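The complex is shown incomplete by one protein chain, all other protein chains being positioned as in the whole.
A and B label the chains in the order they appear, each numbered from 1.
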């Protein structure tokens, strides 16, 4: 698997975190276990552990993102690392510097980790092949390819509510075609051994290679939600509406919006997830987003714990000594 | 009083700091007393105390401001808190996320405090009603309504020079109508029991509800400055000039600009204040701004001490143990 050869060091430990694809079930479980150790840090009076003290982490955002950048920044600060926020779109590369030169320059500044978001699929993977051996790369979203920390915070949230993945039916609803989140979720769910992963979307928003993904495809939402334990909604990018892919916001909501009524098709204890930010009334009704089965805000909290776990693991640090407050 | 019910916890301690209106004299004095303890921190070799170590403070600036944001950032850092600068105007809300969802997302990231600046009057108050119980909200300026930390740093500066408020005549000069600073100052001065608060402005820049503010209104500057102990100048927003409210910068300065000659009307030991940034030659002459009676730069220094005090108090921390350097 591509995922293993570059993501793991020779001892099988996580070196980079680029995709959930190809990682073993035991490694994914280990990430979740470590995140469990970090989850309590956010609830302490002093939300800080000294695990990455004196490390330098660079947020390399080639594509703007406040929310994801902020969670990585907080994760880094709570691990006591120094963090640099670099908005690459507006900086050195605009002076004609190559990506490779920008990376090697940051390496020479003794950065230890690059958190990368980029509009091109494969960008984080490419960067991981370019950097010096001591540097770890974490993919914070690359094109339509992968968003592995989002997928793992989703897995963490599922496991907290439904610890036995082998019994779960999970439905992912929305624009699967353009969604790096969906791809990373599907790989993680399959590796963690869920009973069934379903995708629910119009024909125009299903990727061509869907048969390789190990999922059941539904175009009718009522059928797709029938008997599921987890409903994972995707954010609808409004720009899809202007193309030929979707008729209108109204019609989309009629067919694929999650309402309380529609949620009745799912199991009575099904949880509802969304990576945020949510478009109320487009892909999800406010009743459901704010309802008792919604775990959307828990996902946000878990996002910091999962990112702390991945950052610490790729730096070779275990959370065992994270219990001690700095 | 509206101010009390939301700003204080059930033990009467400061929970949010949204307005000076409705707070008791003893509470305002307590803020000033705590600020006194923090004022020395800025003069130490190591300008840092560990009071808010491991706390996460988010600067939520819906309206841009370098100066005020910077003082809150420094106050947070000198209290050893982690600080996030979020320029909301250009981030998630532009993706269609509601304000409420943005706030709950930041809560889920385990933020402890929101420092809010917003162009709409009442925004900070609204946010304080929305957040989880453990979060404190500090108003860093909302529309024309309030700017309570500015008012308290002004009170701190006055008290350092003239400790007995009951003997003071204070004049506030300029665009009272649009000034959140003036409103917060007036409430604080009245609560602290000054002898007299005067406002000096053209008819067009006096608010309609002026009779409820407990101030004496002057349109003539020489009369208004006569015998005062404190002259608080306001910044003139240049955009007022383009409307019908003011004739011209030149004419404004002729009638309401503070010159050395005009300052002679005030008491010989009167101090001159300005929230900054100053428009030299518009509302204040350089002679006066840089003169020996100007305490304008002291206001800046005190701003950090007062903000440290308010941040610590709303988090339930006293400056008593702030003496120990981190």
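By definition in this document, a contact is a pair of C-beta atoms (placed from the backbone, for glycine too) under 8 Å apart; a residue touches a chain by one contact, two chains touch by 3 or more.
Every value quoted in this text rests on a predicted model; they were computed, and no experiment measured them.
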item	value
Among B:56, B:139, B:279 or B:314, the residue in touch with the chain that has been omitted	B:279
Per the touch definition above, residue among B:21, B:73 or B:154 touching the missing chain	B:73
Among A:96, A:133, A:163 or A:268, residue touching the chain not depicted	A:96
Residues in subunit A touching the chain absent from view	53-56, 82, 84, 86, 91-92, 95-98, 101-102, 104-105, 107-110
Contact footprint on subunit B, counting only the chain that is left out	42-48, 66-67, 70-71, 73-74, 77-78, 238, 276-280, 297-301, 303-304, 325-326
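By our rule, only the chains that are shown with their structure count from here on.
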item	value
Geometric centre distance via CA averages, subunit B-subunit A, whole Å	41
